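Handing you a structure now.
The complex appears here without one of its protein chains, the remainder shown in place.
Here is chain A:
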Amino acid sequence: MSNGCACHTQLEPEQLNEVGRIMEPYRGQPGSLIQVLHKAQNAVGYLPREVQVMVSEGLNVPLTRVYGVVSFYSFFTTKPKGKHKICVCAGTACYVRGANQLLNQLEKDYHIGPGDTSDDGQFSLDVVRCVGACGLGPVMTVDDDVYGRVHTDKLSSILEKYAKE
């Protein structure tokens, strides 16, 4: 008996159907909330309002609680991911070798902070803890490519390649 409004819809009907299929085995099971959100985010890429409403109705969990869980765990995101995923390592070694300057530069030039997606939808940014290349700090990954000793002056030339793709 969903009477949720459609004014927030950003998703294709096929994506919503997919969420419905994911949820089916868990109907009426509030205890499966995190698992379902996890699978839904894998399928859709993020957890927009209408997905959270569907999960709330399907699992019989108040929407306030669904959003509470989504906003608590940094793994969950309510924004669509960019075409390319940037990860900046902020582990100890990378941090002392300038990961923070890198993050500041990304904020300045691309207007994205950790967890954000750039306005043009090209890049999303996450902070990670150690990618196992401490000797090359600061380390940044873009999609499956790893870049070492990334100082702020190298940033634009690296990202330029992806911006065109």
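Rule of thumb we're sticking to: a contact is a pair of C-beta atoms (placed from the backbone, for glycine too) under 8 Å apart; a residue touches a chain by one contact, two chains touch by 3 or more; residues count from 1.
Convention: contacts and distances are computed from a predicted model.
Visitor: Pick, from "Thiamine pyrimidine synthase", "STAS domain-containing protein", "Carnitine transport ATP-binding protein OpuCA" or "NAD(P)-dependent iron-only hydrogenase catalytic subunit", the protein name that UniProt gives for the chain of this complex that is not shown.
Guide: "NAD(P)-dependent iron-only hydrogenase catalytic subunit"
Visitor: So which of A:I34, A:V53, A:C134 or A:I158 would be touching the chain we can't see?
Guide: That would be A:V53, which touches the missing chain.
Visitor: Provide the residue numbers of chain A that touch the chain removed from this figure.
Guide: Contacting residues on chain A, toward the hidden partner: 1, 3-5, 49, 52-53, 62-68, 71-72.
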